[in-house]
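Entry: chain A
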Amino acid sequence: MYQLVKDFLNGLWNENPTFRMIIGMCPTLAVTTAAMNGIAMGLATTFVLVFSSLLISLLRNFIPAKVRIPCFIIVIATFVTVVDLFMAAYFPAIHKILGLFVPLIVVNCTIMARAEAFASKVTPPRAVADALGMGLGFTWAITLIGAVRELMGSGTLFGYHVLGEGATHWVIMLLPPGAFITMGILLGIMNVITRKSARDIQCH
Partner candidate 1 sequence: MLKTFKGGIHPPYNKELTKHKPVEKAKLPQRVVIPMSQHVGAPCEPVVKVGDHVKVGQKIGEAKAFVSAPIHSSVSGKVVAIEPRPHASGAHVMSVVIESDGTDEVYEGVKPPKPLEELTPDEIKNLIREAGIVGMGGAGFPTQVKLSPPADKKIDTIIVNGAECEPYLTADHRLMVERPEDVVLGLRAIMKATGVNRAYIGIEDNKPDAIEAMKEAVKSFSDIEVVPLATKYPQGGEKQLINAVTGREVPSGGLPMDVGVIVDNAGTCAAIANVLKTGMPLIERITTVTGAGVKEPKNLLARIGTPVGELIEQCGGFAGEPGKVIMGGPMMGISQSSLEVPVMKGTSGVLVLQKSEVKTLEPMPCIKCARCVDACPIHLLPTYLGKFAEKGMWDEAEKYHALDCIECGCCAYVCPANIPLTQLIRLAKNRILASKKK
Partner candidate 2 sequence: MANVILVSVLSMGGLSLLLGAGLAYASKKFAVETDPRVDKINEVLPGANCGACGYPGCSGLAGAIVEGKAPVNACLVGGPTVAQKIAEIMGVSASAEAKEKKVARVLCQGGINEAKFKSDYHGVKTCRAAAMVNGGPKACPFACIGFGDCAKVCPVGAITMSENGLPVIDEEECTGCGLCVKECPKQVISLSSKKNEVHVRCRATMKGKDTREVCKVGCIACRQCERVCPFDAIHVVNNVAVIDYEKCRNCMLCVEKCPTKTITSLFPERKKAVINDNCIGCTICAKNCPVNAISGEVKKKHEANQELCIGCSICAEKCPKDAIVMVREKYNKNGGSCDDCAEAK
């Protein structure tokens, strides 16, 4: 049980895919014009991550090494398509905003990396715990980025006006440069935080 919790927490902080491993940057940057998008993208990714990890872990002894990558890809792509279809069917508004990037979950390095590095080597419960951690780690990270960009760019948070109608909007935050710069600065802040906590741990 302890192992499962550890696997789960790992993705949330220590090996957070966005802020620590810095992978899956394309969706991270592309869809984070609003906090809500971050949640949606994050959950969609989590869904794919969890189910593909589970399946891959279940089938890990069945797949020959030489074709494991194509097989993984098929599994992942299948789940992604499923998400895409159901999102379009039941959440059309969000689906429209996420656009091209739902299909691109397939190539989100995080999923492939977890499938390869983790799911294909451990038991299903651990794979799921890890996938859930990674997925939620990804989710909170991109929601944070989305929140910052939304707040500065549109003066709202999850669509609610928090800065008052008259507040000046920083248009750049909603444009590509804003994505890069926000991500860069948040990463810098994370580095400061983790370095500090690392130092604290070392001495006690």
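The working rule: a contact is a pair of C-beta atoms (placed from the backbone, for glycine too) under 8 Å apart; a residue touches a chain by one contact, two chains touch by 3 or more; residues count from 1.
How these were chosen: all candidates are chains of the complex that A comes from, given by their letters.
A quick note: this is a predicted structure, and the numbers were derived from the prediction, not measured.
Candidate 2 is the partner touching chain A in this complex, chosen from 1 or 2. For chain A in complex with candidate 2, the touching residues are 15, 20-23, 65-67, 69-70, 74, 109, 112-113, 116-117, 203.
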